[in-house]
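Here the complex is missing a single protein chain, while all its other protein chains stay put.
Let's look at chain A:
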Amino acid sequence: MAEVKVKKETNLSDPVEVENRIKELCQQFPQGITDQVIQNDMPHLEPQQRAMAINKLLSLGQLDLLRNSAGLLYRLKDSQSTSKMKGSDNQEKLVYQIIEDAGNKGIWSRDIRFKSNLPLTEINKILKNLESKKLIKAVKSVAASKKKVYMLYNLQPDRSVTGGAWYSDQDFESEFVEVLNQQCFKFLQSKAEAARDNKQSPMVQRNSSFATSHEVWKYICELGISKVDLSMDDIETILNTLIYDGKVEMTVIAAKEGTVGSVDGQMKLYRGVNTIIQPTGLVKTPCGLCPVFDDCHEGGEISPSNCIYMSEWLDF
(Lines give C-alpha, C1' and ligand atoms only; values in the text may rest on other atoms or scores of the structure.)
Protein backbone atom coordinates (compact mmCIF):
# COMPACT_ATOMS: atom_id res chain seq x y z
CA MET A 1 0.00 0.00 0.00
CA ALA A 2 2.70 2.39 0.85
CA GLU A 3 4.48 1.66 -2.41
CA VAL A 4 1.40 2.40 -4.41
CA LYS A 5 0.98 5.65 -2.60
CA VAL A 6 4.55 6.48 -3.29
CA LYS A 7 4.18 5.65 -6.90
CA LYS A 8 1.15 7.78 -7.24
CA GLU A 9 2.85 10.61 -5.56
CA THR A 10 5.86 10.36 -7.80
CA ASN A 11 3.61 10.29 -10.81
CA LEU A 12 1.59 13.24 -9.75
CA SER A 13 4.32 15.43 -8.59
CA ASP A 14 7.02 15.06 -11.20
CA PRO A 15 6.25 16.54 -14.60
CA VAL A 16 9.46 15.08 -15.97
CA GLU A 17 8.20 11.68 -14.94
CA VAL A 18 4.96 12.38 -16.74
CA GLU A 19 6.79 13.38 -19.86
CA ASN A 20 9.00 10.33 -19.73
CA ARG A 21 5.97 8.14 -19.28
CA ILE A 22 4.33 9.73 -22.29
CA LYS A 23 7.50 9.23 -24.31
CA GLU A 24 7.59 5.59 -23.34
CA LEU A 25 3.98 5.21 -24.44
CA CYS A 26 4.83 6.78 -27.76
CA GLN A 27 7.65 4.36 -28.22
CA GLN A 28 5.26 1.54 -27.46
CA PHE A 29 2.83 2.77 -30.12
CA PRO A 30 4.99 4.06 -32.94
CA GLN A 31 2.02 5.09 -35.02
CA GLY A 32 0.87 7.57 -32.43
CA ILE A 33 -1.19 7.70 -29.25
CA THR A 34 -4.32 9.58 -28.52
CA ASP A 35 -5.22 11.49 -25.44
CA GLN A 36 -7.37 8.58 -24.39
CA VAL A 37 -4.39 6.24 -24.22
CA ILE A 38 -2.47 8.58 -21.92
CA GLN A 39 -5.51 8.94 -19.72
CA ASN A 40 -5.94 5.20 -19.47
CA ASP A 41 -2.35 4.72 -18.52
CA MET A 42 -2.27 7.41 -15.85
CA PRO A 43 -5.87 7.73 -14.70
CA HIS A 44 -5.05 9.91 -11.76
CA LEU A 45 -3.29 12.54 -13.82
CA GLU A 46 -5.23 15.76 -14.02
CA PRO A 47 -5.94 17.09 -17.48
CA GLN A 48 -4.00 20.30 -16.76
CA GLN A 49 -0.82 18.48 -15.94
CA ARG A 50 -1.28 16.23 -18.91
CA ALA A 51 -1.66 19.19 -21.15
CA MET A 52 1.37 20.90 -19.64
CA ALA A 53 3.50 17.84 -20.18
CA ILE A 54 2.39 17.42 -23.73
CA ASN A 55 3.02 21.09 -24.52
CA LYS A 56 6.48 20.87 -23.02
CA LEU A 57 7.31 17.89 -25.18
CA LEU A 58 5.93 19.62 -28.26
CA SER A 59 7.92 22.74 -27.71
CA LEU A 60 11.03 20.72 -27.15
CA GLY A 61 10.37 19.22 -30.51
CA GLN A 62 10.23 15.69 -29.25
CA LEU A 63 6.61 15.05 -30.02
CA ASP A 64 4.73 15.43 -33.26
CA LEU A 65 1.13 16.59 -33.16
CA LEU A 66 -1.09 15.00 -35.77
CA ARG A 67 -4.77 14.91 -36.36
CA ASN A 68 -6.79 11.99 -37.57
CA SER A 69 -10.50 11.38 -37.84
CA ALA A 70 -10.79 10.30 -34.21
CA GLY A 71 -8.96 13.24 -32.70
CA LEU A 72 -5.43 14.33 -31.92
CA LEU A 73 -2.48 11.99 -32.12
CA TYR A 74 0.91 12.36 -30.53
CA ARG A 75 3.86 10.71 -32.11
CA LEU A 76 7.48 10.54 -31.15
CA LYS A 77 9.64 12.44 -33.52
CA ASP A 78 12.74 10.64 -34.62
CA SER A 79 15.91 12.11 -33.34
CA GLN A 80 17.40 12.82 -36.76
CA SER A 81 14.99 15.51 -37.66
CA THR A 82 15.19 16.99 -34.22
CA SER A 83 18.88 17.53 -34.65
CA LYS A 84 18.35 19.25 -37.96
CA MET A 85 16.21 21.88 -36.45
CA LYS A 86 18.60 22.81 -33.72
CA GLY A 87 19.17 26.44 -33.93
CA SER A 88 15.96 27.24 -35.66
CA ASP A 89 13.15 28.77 -33.87
CA ASN A 90 9.57 27.67 -33.73
CA GLN A 91 8.39 29.53 -36.77
CA GLU A 92 10.98 28.01 -38.98
CA LYS A 93 10.12 24.63 -37.64
CA LEU A 94 6.51 25.22 -38.47
CA VAL A 95 7.25 26.31 -41.99
CA TYR A 96 9.57 23.38 -42.50
CA GLN A 97 6.87 21.03 -41.30
CA ILE A 98 4.34 22.48 -43.72
CA ILE A 99 6.73 22.09 -46.62
CA GLU A 100 7.52 18.55 -45.57
CA ASP A 101 3.83 17.71 -45.54
CA ALA A 102 3.44 18.87 -49.09
CA GLY A 103 5.54 15.94 -50.22
CA ASN A 104 6.95 15.99 -53.68
CA LYS A 105 4.31 18.22 -55.18
CA GLY A 106 5.74 21.24 -53.40
CA ILE A 107 3.80 24.10 -51.93
CA TRP A 108 3.39 27.70 -52.96
CA SER A 109 4.48 30.51 -50.67
CA ARG A 110 0.96 31.86 -50.40
CA ASP A 111 -0.29 28.48 -49.22
CA ILE A 112 2.45 28.39 -46.60
CA ARG A 113 1.21 31.76 -45.41
CA PHE A 114 -2.36 30.48 -45.12
CA LYS A 115 -1.38 27.38 -43.25
CA SER A 116 0.95 29.05 -40.78
CA ASN A 117 -0.77 32.42 -40.39
CA LEU A 118 2.55 34.18 -40.45
CA PRO A 119 3.01 37.54 -42.18
CA LEU A 120 4.56 37.61 -45.63
CA THR A 121 7.85 39.24 -44.64
CA GLU A 122 8.44 36.64 -41.96
CA ILE A 123 7.74 33.85 -44.41
CA ASN A 124 10.16 35.22 -46.95
CA LYS A 125 12.89 35.58 -44.34
CA ILE A 126 12.34 32.05 -43.11
CA LEU A 127 12.29 30.62 -46.60
CA LYS A 128 15.55 32.33 -47.46
CA ASN A 129 17.03 31.03 -44.26
CA LEU A 130 15.96 27.47 -44.93
CA GLU A 131 17.20 27.62 -48.48
CA SER A 132 20.63 28.76 -47.37
CA LYS A 133 20.72 25.89 -44.88
CA LYS A 134 20.00 23.66 -47.85
CA LEU A 135 16.91 22.20 -46.27
CA ILE A 136 14.43 23.20 -48.98
CA LYS A 137 14.60 24.13 -52.63
CA ALA A 138 12.46 26.07 -55.07
CA VAL A 139 11.19 24.44 -58.25
CA LYS A 140 9.54 26.31 -61.09
CA SER A 141 6.16 24.89 -61.99
CA VAL A 142 5.39 24.17 -65.61
CA ALA A 143 1.73 25.07 -65.32
CA ALA A 144 2.30 28.69 -64.32
CA SER A 145 5.78 29.76 -65.16
CA LYS A 146 5.94 32.55 -62.57
CA LYS A 147 4.93 30.31 -59.69
CA LYS A 148 7.64 28.81 -57.52
CA VAL A 149 6.87 25.84 -55.35
CA TYR A 150 9.01 24.83 -52.42
CA MET A 151 9.85 21.29 -51.45
CA LEU A 152 12.42 19.45 -49.37
CA TYR A 153 15.90 19.50 -50.77
CA ASN A 154 16.36 15.87 -51.44
CA LEU A 155 12.99 15.14 -53.01
CA GLN A 156 12.37 14.58 -56.72
CA PRO A 157 9.70 16.91 -58.03
CA ASP A 158 6.52 15.26 -59.13
CA ARG A 159 5.59 14.80 -62.81
CA SER A 160 2.77 17.28 -62.65
CA VAL A 161 5.22 20.03 -61.72
CA THR A 162 7.90 19.36 -64.29
CA GLY A 163 5.53 18.09 -66.94
CA GLY A 164 7.05 14.70 -67.38
CA ALA A 165 8.82 13.49 -70.47
CA TRP A 166 7.48 16.19 -72.76
CA TYR A 167 8.95 19.12 -70.95
CA SER A 168 12.62 19.91 -70.67
CA ASP A 169 13.30 22.91 -68.48
CA GLN A 170 9.79 24.17 -68.53
CA ASP A 171 9.60 24.24 -72.33
CA PHE A 172 7.18 22.03 -74.13
CA GLU A 173 9.19 20.10 -76.66
CA SER A 174 6.91 20.28 -79.65
CA GLU A 175 9.49 19.10 -82.17
CA PHE A 176 10.18 16.05 -80.10
CA VAL A 177 6.47 15.29 -80.00
CA GLU A 178 6.18 15.86 -83.75
CA VAL A 179 9.06 13.52 -84.49
CA LEU A 180 7.58 10.81 -82.31
CA ASN A 181 4.23 11.39 -83.98
CA GLN A 182 5.70 10.88 -87.45
CA GLN A 183 7.65 7.81 -86.43
CA CYS A 184 4.71 6.06 -84.84
CA PHE A 185 2.52 6.84 -87.84
CA LYS A 186 5.12 5.52 -90.28
CA PHE A 187 5.46 2.33 -88.29
CA LEU A 188 1.71 1.72 -88.26
CA GLN A 189 1.32 2.64 -91.89
CA SER A 190 4.06 0.27 -93.07
CA LYS A 191 2.51 -2.48 -90.97
CA ALA A 192 -0.87 -1.88 -92.60
CA GLU A 193 0.64 -1.89 -96.08
CA ALA A 194 2.52 -5.09 -95.43
CA ALA A 195 -0.71 -6.68 -94.28
CA ARG A 196 -2.54 -5.47 -97.38
CA ASP A 197 0.10 -6.83 -99.72
CA ASN A 198 -0.13 -10.13 -97.99
CA LYS A 199 -3.35 -10.98 -99.81
CA GLN A 200 -4.57 -13.54 -97.35
CA SER A 201 -8.06 -13.84 -96.05
CA PRO A 202 -9.47 -10.50 -94.91
CA MET A 203 -9.61 -11.41 -91.23
CA VAL A 204 -5.93 -12.30 -91.16
CA GLN A 205 -5.18 -9.18 -93.15
CA ARG A 206 -6.91 -6.94 -90.71
CA ASN A 207 -5.48 -8.60 -87.64
CA SER A 208 -1.96 -8.40 -88.93
CA SER A 209 -2.33 -4.72 -89.64
CA PHE A 210 -2.90 -4.06 -85.96
CA ALA A 211 -0.05 -3.24 -83.61
CA THR A 212 -0.31 -3.30 -79.85
CA SER A 213 0.83 -0.29 -77.88
CA HIS A 214 3.59 -2.48 -76.46
CA GLU A 215 4.98 -3.18 -79.95
CA VAL A 216 4.99 0.50 -80.81
CA TRP A 217 6.74 1.26 -77.51
CA LYS A 218 9.44 -1.31 -78.22
CA TYR A 219 9.93 0.05 -81.73
CA ILE A 220 10.33 3.61 -80.49
CA CYS A 221 12.75 2.56 -77.77
CA GLU A 222 14.84 0.65 -80.28
CA LEU A 223 14.88 3.61 -82.63
CA GLY A 224 16.68 5.54 -79.95
CA ILE A 225 15.45 8.96 -80.97
CA SER A 226 14.53 9.82 -77.42
CA LYS A 227 17.10 10.78 -74.82
CA VAL A 228 14.50 10.44 -72.10
CA ASP A 229 13.07 7.10 -71.15
CA LEU A 230 9.52 6.87 -72.38
CA SER A 231 6.94 4.73 -70.68
CA MET A 232 4.09 2.94 -72.40
CA ASP A 233 1.68 5.60 -71.16
CA ASP A 234 3.71 8.26 -72.91
CA ILE A 235 3.55 6.32 -76.16
CA GLU A 236 -0.17 5.94 -75.70
CA THR A 237 -0.62 9.71 -75.43
CA ILE A 238 1.31 10.09 -78.69
CA LEU A 239 -0.88 7.46 -80.33
CA ASN A 240 -3.96 9.28 -79.07
CA THR A 241 -2.83 12.42 -80.88
CA LEU A 242 -2.57 10.34 -84.03
CA ILE A 243 -6.16 9.24 -83.47
CA TYR A 244 -7.19 12.88 -83.19
CA ASP A 245 -5.37 13.50 -86.46
CA GLY A 246 -7.68 10.95 -88.02
CA LYS A 247 -4.79 8.79 -89.24
CA VAL A 248 -5.09 5.93 -86.80
CA GLU A 249 -7.88 4.01 -85.14
CA MET A 250 -7.85 2.08 -81.91
CA THR A 251 -9.65 -0.95 -80.55
CA VAL A 252 -9.43 -2.56 -77.18
CA ILE A 253 -9.38 -6.32 -76.85
CA ALA A 254 -9.43 -8.55 -73.84
CA ALA A 255 -6.07 -10.16 -73.25
CA LYS A 256 -4.95 -12.77 -70.81
CA GLU A 257 -3.22 -11.43 -67.73
CA GLY A 258 0.45 -11.91 -68.13
CA THR A 259 0.73 -11.46 -71.88
CA VAL A 260 3.22 -8.82 -72.71
CA GLY A 261 1.79 -5.33 -72.67
CA SER A 262 -1.57 -6.08 -71.19
CA VAL A 263 -2.90 -3.72 -68.57
CA ASP A 264 -5.73 -4.97 -66.37
CA GLY A 265 -6.58 -7.72 -68.77
CA GLN A 266 -6.92 -5.41 -71.81
CA MET A 267 -4.73 -4.54 -74.72
CA LYS A 268 -4.97 -1.54 -76.98
CA LEU A 269 -4.47 -2.15 -80.68
CA TYR A 270 -3.71 0.58 -83.18
CA ARG A 271 -4.03 0.56 -86.95
CA GLY A 272 -3.34 3.07 -89.70
CA VAL A 273 -6.41 4.08 -91.70
CA ASN A 274 -7.31 6.26 -94.67
CA THR A 275 -9.80 9.07 -94.60
CA ILE A 276 -13.24 8.20 -95.89
CA ILE A 277 -13.69 11.15 -98.22
CA GLN A 278 -11.49 13.32 -100.37
CA PRO A 279 -11.19 17.00 -99.37
CA THR A 280 -14.65 18.35 -99.78
CA GLY A 281 -15.77 20.51 -102.72
CA LEU A 282 -16.19 23.69 -100.70
CA VAL A 283 -12.49 23.97 -99.94
CA LYS A 284 -11.53 23.64 -103.59
CA THR A 285 -12.86 27.13 -104.20
CA PRO A 286 -11.27 30.36 -102.96
CA CYS A 287 -14.47 31.25 -101.07
CA GLY A 288 -14.08 28.19 -98.86
CA LEU A 289 -10.76 29.46 -97.51
CA CYS A 290 -11.37 33.17 -97.76
CA PRO A 291 -10.54 35.12 -94.58
CA VAL A 292 -12.99 37.91 -95.42
CA PHE A 293 -15.85 35.66 -96.46
CA ASP A 294 -18.32 37.35 -94.15
CA ASP A 295 -17.56 40.84 -95.50
CA CYS A 296 -18.09 39.90 -99.10
CA HIS A 297 -21.28 40.93 -100.85
CA GLU A 298 -22.24 42.22 -104.24
CA GLY A 299 -21.65 45.93 -104.69
CA GLY A 300 -19.39 46.28 -101.67
CA GLU A 301 -15.68 46.88 -101.27
CA ILE A 302 -15.16 43.17 -101.29
CA SER A 303 -17.34 41.42 -103.83
CA PRO A 304 -17.13 38.41 -106.12
CA SER A 305 -16.60 40.70 -109.11
CA ASN A 306 -13.45 42.29 -107.81
CA CYS A 307 -12.18 39.49 -105.61
CA ILE A 308 -8.41 39.25 -105.87
CA TYR A 309 -8.33 35.70 -104.52
CA MET A 310 -10.61 34.61 -107.31
CA SER A 311 -8.55 36.37 -109.94
CA GLU A 312 -5.41 34.64 -108.73
CA TRP A 313 -7.16 31.31 -108.57
CA LEU A 314 -8.57 31.66 -112.07
CA ASP A 315 -5.20 32.52 -113.54
CA PHE A 316 -3.48 29.67 -111.78
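One rule holds for everything that comes next: a residue touches a chain if its C-beta (ideal position, glycine included) is under 8 Å from a C-beta of that chain, and two chains touch if they have at least 3 such contacts; residues count from 1.
Here is the rule we use: contacts and distances are computed from a predicted model.
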Next item on the list: Pick, from "Geranylgeranyl transferase type-2 subunit beta", "DNA-directed RNA polymerase III subunit RPC3", "Auxin-responsive protein" or "Cytokine receptor-like factor 1 isoform X4", the protein name that UniProt gives for the chain of this complex that is not shown.
Entry: "DNA-directed RNA polymerase III subunit RPC3"
Item checked: Touching residue (missing chain; options A:P43, A:G71, A:P202 or A:G224) -> A:P202
Margin query: Out of A:Q62, A:Q91, A:Q183 or A:T241, which residue would touch the omitted chain in the full complex?
Written below: A:T241
Item checked: Hidden partner interface residues of chain A, rising order -> 166, 172, 174, 177, 181, 196, 201-203, 206, 237-238, 240-241, 243-246, 249, 251, 273-277, 279-285, 287-289, 293, 296, 298, 303-305, 307, 310, 313-315
